[in-house]
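One protein chain is absent from this view; the other protein chains keep their places.
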Amino acid sequence: MVPVNKALRTLGVIAIGSLVVSLCAILAIGVSKPPSILKAIQNGKAQTTEGLLPAAHMEISIWPDSMRGMHGAHGGAHPGFVSYGPTSHFQVPAHSVVTITFKQYDSGEKISNPYFAKVHGTVDGSMTLDGKKVSGIDPNAVGHTFTVHGMNTGQPDMFLSIPLPPTDEDAEPEPNGYAKPHIITATFITGAAGHYIWNCEYPCGDGSYAKFGNAMSTGGYMSGIFDVVDANA
Amino acid sequence: MLSETSEDTTKQSRNRVGSFLSRRDVQQAIRAWVFWAVTLGGLGYLLIPHLMTDSASKTMDIVKSTFMAFYYTSVPVAAVVLGIATQTVLHNRHAGTVPPPDDNPAIETNQMANIVWVVISSALCVFLLVWGLVVENVVAEPSRAANATVVNVTGQQWIWTFNYPAARKDTNELYLPVDQPVIFKVQSKDVTHAFWIVQMGIKINANRGEITETAVTPNKIGVFDVRCAELCGLLHAHMQTRVHVVSKADYEKWLANQGSVEQWPAS
Partner (left out) sequence: MASELITEDRTRHSAEKSVGIIRHLNLGTAVIVGALLAVTVNRIATKLIFEGDETWRRHDQIVMATMLAWFIGFMIGIGALVGPTRWFFGKDLNHDEAMFLAGKDMGLKRYFRYTTDHKVVGIQYLILTITLFFIGGVLAMLIRTNLGHESGGLIPPQVYNSIVGFHGLIMIIATIIMITGPFGNFILPIMIGARDMAFPRLNALSFWLLISILPILAATIALGGIPMGWSGYNPLADQGPLGVDSYIFTIVIFAISSAVAGANITTTAMKMRARGMNWSRTPLFVFGTVASVALALPAFPVFMLSQVMSAMDRAFGANFFNPEFGGSAWLYENLFWIMGHPEVYVILIPAVVAIMEITPVFARKPLFSFNMAIVGIFGIVGLSIFVWAHHMYISGWAPLLNGPFMLTTELISIPTGLLFLVILGTIWRGSVWTRLPMLSVYALLFNFIIGGVTGIFLSDVPEDAALHGSMFVTAHFHYTLMGAGLTGALGALAYWFPKMTGRMLDEKLGRISFWLVQIGFTVTFFGMFAVGLEGQPRRVEAYDIIFKNGNLISTMGAYTIFIGMLILLAAVITSWRNGEIAGSNPWGAQTLEWMTPTPVPLENFEVLPVVTTNPYQYGIKQETSS
């Protein structure tokens, strides 16, 4: 076997192998288009227990299907999945006081772990539910939750959990076709920058009993990324 | 000599052992053995303690000392394997496309080697077993303590929550008093998780429909990690939280703080 031919063939095999890996990597990384990022809008400063901090706010909706938000007009691959929106990747500024307004358009039932029917991680342990200040909701009627947590090391600890009640049974439909939601606002103070995740802790998915399958186990519906970034980023 | 005295037999064995040990290839193998034993032992001594995580309990101290003990026990064994392999590679190599000449000793077996090998591996096995049973017992001490605090641990996709039944308190981060045994009663709301306090060296699965138990006595004040060690779905990698080991006084203060529900401290 001529050495040059052998060397060429060997390099060829290495090149093809590397090409296959690269193609698969591109496929794996790109198969779910990364969601657009919703950044909290900064609006001035606010007085808090930790002094005067920059303020920001954001609005998140939870719909009983995927027709809205980032999955496309026809609901994408799983039109029937519950979907948070307008996207699943949220970004808030560091060292700020952030307020999120939630509109929860879906129904709900009894939650499996009543811990998540209470509010955790906000400035005074409470949220407003249709303007009223509460520190939790009835564990027998929970729609979804918005729970932020993440890895321990290399970033500040963060834990935020907001229970979101279901729509009333006799709620009037809004112009967008969904039943009138309750409005929840929650305010919390962010620490230094970090990379966290959020997911819903009310099991409404698939599976014989654990009900954490389907939408709950598919990225981008009831889970996603929650970044705290420095203001100049 | 018509019959051999026991003195002669002993002298004969000593001669045989002596002549065995003075053979060139045996000497080379022994030198290779020494090299590997020192290298592996030294590397382990220098590197492993830096790699192992900090210890926050007696259990973890035992884990670390067991690791080192087993490591140092296996070093001579590994050195035998590597020593013989090294000796042959250094001294008996034959290159080329023609097979080596067929002039090696046709040794089909060696009773002494077989017996020594089996005896030594059995002895090592007994050592490992006895050590294991002893430390298993010591590690179980906190679970037998009369004054142990009980904490209920709930794992669910993908968060740990904790309940202090005596104080009727629910948290997502563990607070424990130092030098006080604590028994964890662990369960899951959905799939199988594994509750792992890394620096305390304890781990137990969280199963749905069952309550499993593990116990430990934290002996160092500080902040440590809880991680999930059983693949539990989409966000398994992020299923982590903190353990805060504090002084008894701070723990009582924290426990009594019934007012507001937790905000995470700006730590």
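Just so it is clear, A and B label the chains in written order, and each chain counts residues from 1 on its own.
We take it that contacts are C-beta pairs under 8 Å (C-beta built on N, C-alpha and C of every residue); 3 or more make two chains touch, one makes a residue touch a chain.
Being a predicted model, the structure only gives us computed values, none of them experimental.
Considering the whole complex, the residue from B:Phe35, B:Trp131, B:Tyr164 or B:Trp254 that touches the absent chain is B:Trp131.
Summarising the interface, subunit B meets the missing chain with residues 20, 25, 29, 48, 51-53, 59-60, 62-63, 66-67, 70-71, 74, 77-78, 80-82, 84-85, 88-89, 92-95, 99-110, 113-114, 117-118, 121-122, 124-125, 128-129, 131-133, 135-136, 139, 186, 190-192, 194, 196, 198-199, 201-205, 207-210, 212-214, 225, 227-238, 240.
Interface with the hidden chain, as seen from subunit A, comprises residues 1, 5-6, 9-10, 12-14, 17-18, 20-21, 24-25, 28-29, 31-32, 151-155, 195, 205-214, 217-219.
Convention: only the chains that are shown with their structure count from here on.
Within the complex formed with subunit B, the residues of subunit A that make contact are 50, 112-113, 115, 118-125, 135, 147, 149-153, 156-159, 161, 188-189, 191, 196-197, 199, 201, 203, 207, 209-212, 216-219, 223. Contacts from subunit B toward subunit A in the complex involve residues 154, 156-159, 161, 163, 170, 172-173, 189-191, 208, 225, 227, 233-235, 237-238, 240-242, 260-264, 266-267.
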